[in-house]
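Note that one protein chain of the assembly has been removed; the remaining protein chains are unaltered in position.
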Amino acid sequence: MLRALAVVIEADLKTLLRTGELPLMLLMLGSFQFLFFAIGSVLRKEEQLFFQLTGYGDSVLYQIAGMPILFLSIGMSWAIGQFVIELGRGGKLEQLQTTATDFRVVIAGRFIVMAIMSLLYYLAITVPFIQIRAGPEVLSHFLPALLVLMLGFVPIFLFAVVVSVVMLLARTEALIDLVSSIVYTFTGVAYPITVFPAVVQTLASLLPQTILAETVRNIVLLGVLEPARLIPFIAVALGYGVFSYLLYSKLEYSVRRGGRYEVVTE
Amino acid sequence: MRSLPSELKAFLWAFSLTNRRSTWMLVGMVSSPVWAIGIGLTFAIHSPSVITEVSQVRALALGAGYFVASSTVLWNVGNFLVQAKDEGTLHSCVLSKGRIPVMMFSRGIVSAAFTGPALAFSYAVVSSLLGFTPSVSNPLGALASFFMLHLALVALSMIVGSIFLRMRHAWIVINALQFLLPATSGMIPPDLFPSDLRPAIALSPFAHVFEVLRRAVVGSPAIPTGDPELTLTSALSVAALIAVGLLTLSITERSLRRRAF
Partner (left out) sequence: MSQGAFTRMEVAISARGLVKNYREGGLLRRRTEVRALDGLSFEVGYGKVFALLGPNGAGKTTTVRIISTLLLPDEGEVTVAGFNALRSPRKVRERIGVVLDPDKGHFLRLTALENLTFYGTLQGLSRSEARSRASALLGEMGLNGSENRMVEGFSKGMRARLAICRALIHDPEVLIFDEPTSGLDPISAREVRAKLRELGREGKSVLVTTHNLWEAESVSDEVAVVNRGKVVAAGPPQEVKRAFGLKWYVELEVEGRLRPEELPWMAEVAVSERGILTLKIAVDADPAELIPAIVSELRSRSLTVHSVTVREPTLEEAFVRAVSGAGR
């Protein structure tokens, strides 16, 4: 089992690096982060008002600390989605079902690769930006933040699996656009979700990115980690675990019944 | 040249059918206003008082709609050459006597049927969400200036489409451009910039074209240029952009024959 996983990870890492798409994707997200940083820095500020709304003093730091959660989530959904779609296109999904290697091992391999990449991204891009703006005193906050972030990869990964399976079942790749827009807009990565009506806020807190963004931001910028925050976080993670497992079983069942999984583009 | 109208008609017909059946377009109708909300609030939050003043909110909502429109045109038109090449339809069209400039221009025209509603819808959703009625001060002018803005975006797509054809990872550039272009030409209300940076925004031809639409919708100017001059410079910019776009594409068509499609 572990050997299989190692083989899968090695192969996946090689192909991802060789096609160059993944490093380019990270580069692109990095430049987005730079753009938000640059534009945010020049725009007119109302710090008092912002503090009343959020409890944070600097709107630019607020966004730099939150955006990576969005990017990691989009990156994860993209990577898992692409992977599942490619498997479906080449008929490899059906093939994998008949080999000894469980499809779940292959997906887990992809997850580990993406988690490593995400950590590298966070360390190489986000940490320096925060350092530049917040000064050296936040340095000690990064270790606990990274630990929570790693914990957070699990629900974000499960969320990506749910998205991918729904994409396959609905036979449309375009859903990724809708999911990205929702994650961007309603998870409080760039502004507090308190600007929305109460119903929207409740729905938004069901997305794992919402809790993760707020928790990580709390640690990085304020040095505060309230263990109580981790409880809803773990509850949401478990919820996604069950949900993605059920969806996956449905997918497997449909594949066995001879369904074709060619996702339609255009 | 006698065949130009029938060629246009053929392309318009095919593209309006394919666009209408595209799931990206269908999903885009829902995701566009969602993106617009996110983009609008991202910039507004730096000066939260913006979202309490009516003309500021309208400018913000319209800017968010501009982002949605430019993103859609870049993907739907700018990326089309690459996509058509991959799918082999580029060959088939060319072999059936289709001309690439005509093809891309038709694609651009058809995409207005999506960008128009998407922009309007985004404007309406963002303004209403922030508690203001999404009114338009000069509807006819708004419609006309929307078409001008749309044509400018189509022209840009025709120019960059040729470049994408030669790139291995065009999607990255499109991703960056869909954001950079509107960000530097009015997507973020100029009021949000410090006053010494505002003149820089007015340098982009797209800023002028967008300003025409902004005046028609919001009513208040953001660039200190008189109405007639602004309309004239915008119209000239759009005409020049379209001309450059068509020229680029016909050069591309010829160079494709030399380098292999």
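The letters A and B name the chains in turn, as written, and every chain counts its residues from 1.
Basically, a contact is a pair of C-beta atoms (placed from the backbone, for glycine too) under 8 Å apart; a residue touches a chain by one contact, two chains touch by 3 or more.
Only a predicted model underlies this, so the values are computations on that prediction, with no experimental measurement involved.
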Given B:Leu17, B:Val30, B:Leu203 or B:Ala240, the one touching the chain that is not displayed: B:Leu17
Interface residues of subunit B (partner: the chain not displayed): 3, 6-7, 9-11, 13-14, 17-18, 21-22, 87-89, 91-98, 257-261
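By our rule, only the chains that are shown with their structure count from here on.
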Intercentroid distance (Cα basis), subunit B paired with subunit A, Å: 29
Parts of subunit A lying in touch with subunit B, wherever the complex brings them together: 20-21, 24-25, 27-28, 31-32, 35-36, 39-40, 42-46, 49-50, 53, 59-60, 62-63, 172-175, 177-178, 180-182, 184-186, 190-192, 195, 264, 266
Contacting residues of subunit B [partner subunit A, same complex]: 18, 22-24, 26-28, 30-32, 34-35, 37-38, 41-49, 51, 83, 169, 172, 175-176, 179-180, 183, 188, 191-194, 197
